[in-house]
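Presenting subunit A:
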Amino acid sequence: MAEPASPQAPVLALERLSKSFGALTVTRDVTLDVRPAEVHALIGPNGAGKTSLIAQIAGALAPDAGRILFAGADVTRLGMARRARRGLGRVFQISNVVGAFTSLENVALAAIVAGGRTFRCWRPALSDRAALEQARAMLERVGLADRMATPAAALSHGERRALELAMCLVQEPKLLLLDEPMAGTGRAESERLTALLAGLKGRIPILLVEHDMATVFALADRISVLISGAIAITGTPETVRADAVVRQAYLGDEEAV
Partner candidate 1 sequence: MPASPTRRLVALALASTALAATALAAPAAALADPVKVGFVSTLSGPPAALGVHMRDGFLLAVKELGGKLGGQPTEVIVVDDELKPDVAVSKVKALMERDKVDIVAGTVFSNVLMAIQKPVLANETFLISANAGPSPLAGKGCSPFFFSASYQNDQVHSVMGQYAQDKGFKRVILITPNYQAGKDAMAGFKRNFKGEVVEEIFTQLGQLDFSAELAKIQAAKPDAIFTFMPGGMGVNLVKQYQQAGLAGQIPFLSSFTIDETTLPATQDAAVGLLSGAEWAPNLDTPQNKAFVAAYEKEYGIVPSLYAAQGYDAAMLIDGALKATGGKVSDKEAFRKALASAPFKSVRGDFSFNTNGFPIQDFYVVKAVKRPDGRYATEIQSKVFDNAADAYVAECPLK
Partner candidate 2 sequence: MSARAAGGGAGFAFLFRPAVLIALFALALAVAVWSGSGYAPTIIARTAILALAAVSLSFLIGQAGLVSFGHAAPLGIGAYAVLIAGEYGVTNALVLFPLGFAAAALWSAATGVIALRTRGVYFIMITLAFAQMLFYVAGSLSAFGGDDGLGIAARATFFGQRFLRTDTDLAVFAIAALGVTLLVLERLSAAPFGLMLRTGRANEEKLASLGLDPFVHRLVALAAAGGIAGIAGVLLANQVEYVSPATMNWHVSGELIVMVVLGGTKRLGGAVLGAVAVMVIDETLGHFTEFWKFGLGLVILGAVLLRGADLTQLIRGTAHG
């Protein structure tokens, strides 16, 4: 399934990735890329292997075969932390923030890590003005200006999503990997988040894994459909919407949305 060669090199490219657990193949010869400034959505029915694929891209799971290229380098053998240091920002499916820390502390933490100041041993972390300034600015940008002193555990679901996004963004990633950002959010929150992501569109390339078709079709430049671990089709939203196979296998029940 060859795409026409892009004039610009992709930020992320998966080459013939495969992964099996015993007899169960969760990733089947997957080839996929994310181009600069593009929002690329990955959709597929439950059990299609989206979570496993994300885990391989993030570095939590090692593929059996194939390569992962990120920012021009082969990162297949690198761990999660080193991929993140190269600019792979990830927002988890289940909100992953440090519940006991306040919003500000969470983002400041990310800023300190991004600044490479983790081995400072004497001055308190919260006296790091640079990190705090960055964190405040970022929280304002994601609409959490009034929740800075709230412990993350006390935030609403959508707010935690936004917080996690802020932690990612403060690190100035080269690519955002969003794992179902809308899962579990109410309609109002989901609209706010969609607007937030729309604001990022064009500035940071995004690989978006999402169930919510409204969001996907609102944001995506291209869509790939994963069925039984394999990519069924990659194309523009219109192409995908029109595809008979996809309609039958997946979109049929979503038509109402």
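In picking the candidates, the idea was that all candidates are chains of the complex that A comes from, given by their letters.
Heads up, the rule we're going with is that contacts are C-beta pairs under 8 Å (C-beta built on N, C-alpha and C of every residue); 3 or more make two chains touch, one makes a residue touch a chain; residues count from 1.
The shown structure was predicted, so the numbers you read here are calculated from the model rather than taken from an experiment.
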In this complex, the candidate that touches subunit A among 1 or 2 is number 2
Listed in rising order, subunit A residues that touch candidate 2 in their complex are 58-60, 79-82, 84-85, 89-90, 92, 96-101, 105, 109-110, 112-114, 117-126, 128, 167, 171
